[in-house]
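Once you've had a glance at the structure underneath, I'll fire off some questions.
What follows is part of the complex, with its chains left where they were.
Lettered A, B, C and D in written order, each chain numbered from 1.
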């Protein structure tokens, strides 16, 4: 394991086959999006982060990482700024559902039985659930009933102690994290060359009423596209999160897939 | 307004027509589900509550309430106990999306321009967003570009003061509210004859890991089907919530639809 | 059975479970529509009638009634006045098909094996057939091959003797019954408070050429929206029909589901 | 017109173009099925008859006949014997809907504005309506709003006088006509070489309860596959029907398309 990267698509098929056919190797499927993340970060933050989490986790648990889903569900205003923002390129819900359904089924056809969907874009969440349900159903129809799928978003493994360290002055809340300190710190830890923190715009956390409006009222989204200021982001905070989340995911998958 | 119920389907068509054709009357569409809510409440809690909120709000703002959607998206384990629980009868995501898309478009065809989707089942949320997006798109293709849709879940209007009153000993959190004090109190305030509080099962709030597993691990869901104990529910708490949420929704819709 | 209403959604899940899990309890699924029925009746006639027939039948045969489908297929001009009429809010064919497919499958997942689709809106008919076919197919794929579905429209149980009594001066025919004597009489028997017979418009039965035209020629539909005059409707005629149809359906379901 | 057959597909494209581009030429689209019609008639009765009606009508009104739809919706037991009968090869509802939607839109793209759907298989009816509605909607989205579609089934033009002549001993009713005297007589008039009347099985008209059951109870369908006996069929009766229906359709289309 330790001499090669765990990306399934980087292997010739015989190596893939050797890893997948017995059903023991966990398959990690990272799901991202192409979505604006403010002036200071590129559009594929939600692709890079779950891919890297998947890679780190896979190396520890002997898993394989499938090619990342580069497009995700439509950005929503109160968690991602909204789909109207330039640079945000999204899929219809059913398109995402079918893509994930297809990919899970295909890995299972070759032997995969243990899957982790590693989500990096909040808006994907419910369509992931639907895709997994449809995939399991069709696999069942094909006589394959022993597939197990863990669905996770990496940020759900950030615990309260970590939040307290990252936000010494108080946490503005997950709801307005988009493009804020957490994501930016992770990017600083992993891809500092892609972060232009000097371009980040400082602004108070966005506030929204307790409902949504369609078509979006564009004035609700801060002009920057971020929902809270990333100015307090740092590489150290990113490394902290990285460690905490990676450990949490590794432990979860070891538990669920009985890996010791 | 004050001499009749605001349910659109209870009117003959000329009355409907008079109300809808000019595009001023808000149309409230309640969305529910058929989902288990513990031993002490019936399966249509998520139908009854948004319907009644819609009725109360509509009476105050001069709106019309469309027939409620009686089925919703698949119950998820960590917010609704899970779709495996007996009594839970759900729709596929795309079925729900298409149903709401169709209904919005039909009301708009007759003149409706202001819509409020009043959700009573958390799992419906993202499919509502998708349905609204598809409906607005097709209406646009038909040359109707001035439709506005407010999407809300009644519980999002409960404020912190109210929570503090309802949970004097501390709020276990929205995540485990399913079938708990909030929903049960509302039902006690509105439909006491449908609540058998003596059958409710007292148990500590459910705890879940920060991920989902499919097929669900049934042992994660408390045997009762509720995610926290409803024992502290009361009619008074329900009336408090009812007032707070109704007021909040009325205010929101007045603002959004410029109703004075 | 006799101490409670047979509506499945009014029960807590343990009661539902006790009734459904052994596959013996017939599940009745009422299908309606939101469709204009003239100046004298509300838009949900097609919801109320099959729901009430389902309730009465279920009480006699020990069945359960699922939540009614509140929206149906597009009203057709020659049987329902046409989808252009104000107040008529319809679903696309495929939306209805998928909704019914999903609901049948979900009840079957919990144990249901005997279903009666109780239709109250003629236009739903063929989409019901398709939905049942798709549901049975997917259930078969899931290894459930012993589901039986009876599809019926309540009016098909009106026999010729009854017609002769209801129309002493001659029956204008089923084709133009929409909003006429039969439906109005049933509503008078069951929901007199929802009928405003004084607003009904007297007109000769509609006549149509032996073909349809799309887009509809609106002038073909009587201005009232009814296809024949409801003026001869009465509570007594409604009660007669109610008895005849209920008895007929009860007998049919007893035969088909071997209930004695 | 009088020197060539009106089948659109038999022409080179310049001739097609000359006929279609100005929107005046009616396009007749015959819809059939592949369905058993007893021991004495082939499986494509429902293809041959509407095609020939379309041809005759088109010649009189200067119309074009598009290629026939060779497959139709699933045969239903009470009107076509049921889809379980050998030889019956059917489409899903949505497949048929999409096929007709596509074809109407394509002809309209080339200029067609006047369409007649000439149905030869009862079970197609509602899916035709849906297809027409979807086609008109998408054409509208493309800025084409002046398309008119007449939907007809040839048998609806048989009048009561004709029925009295064809059934001197009383009409068993349309419901059980499948493979009976009417269809067989038409085939004898048009394609006598495809009818083997000596193989027809004489049996009383089928009787059915006022509901459907799925999966079908195969014993309800007469073993022959016909729902009434074709023994009294004759070429003369067929020619009578042929004349009456052709005249009726010609008149209807002349009226609707303002052809003099």
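Please note the rule applied: contacts are C-beta pairs under 8 Å (C-beta built on N, C-alpha and C of every residue); 3 or more make two chains touch, one makes a residue touch a chain.
Since the model is a prediction, treat every value here as computed from it, not as a measurement.
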{"item": "Homo-oligomer size of the whole complex, from 4 visible chains", "value": "6"}
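Just so we're on the same page, only the chains that are shown with their structure count from here on.
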{"item": "If a chain touches subunit B and subunit C alike, it appears here", "value": "A, D"}
{"item": "Chain at maximum distance from subunit B, centres defined as averaged CA atoms", "value": "D"}
{"item": "Shared interface numbering between subunit B and subunit A [over half = same, under half = different]", "value": "same"}
{"item": "Between subunit A and subunit B, centroid-to-centroid distance (C-alpha), Å", "value": "29"}
{"item": "Centre-of-Cα separation between subunit C and subunit A, whole angstrom", "value": "47"}
{"item": "Junction residues of subunit D, two or more chains touched", "value": "none"}
{"item": "Graph class of chain-chain contacts, one of line, ring, star, complete, other", "value": "other"}
{"item": "Full enumeration of touching chain pairs", "value": "A-B, A-C, B-C, B-D, C-D"}
{"item": "Of all residues in subunit B, those that touch subunit D in their complex", "value": "141-142"}
{"item": "Subunit C-touching residues of subunit B, taken from the complex the two chains share", "value": "8-14, 16-17, 20-21, 34, 36-44, 47, 66-71, 85-92, 94-95, 98-99, 102-103, 106-107, 110, 194, 196, 199, 225"}
{"item": "Parts of subunit D lying in touch with subunit B, wherever the complex brings them together", "value": "137, 140-141"}
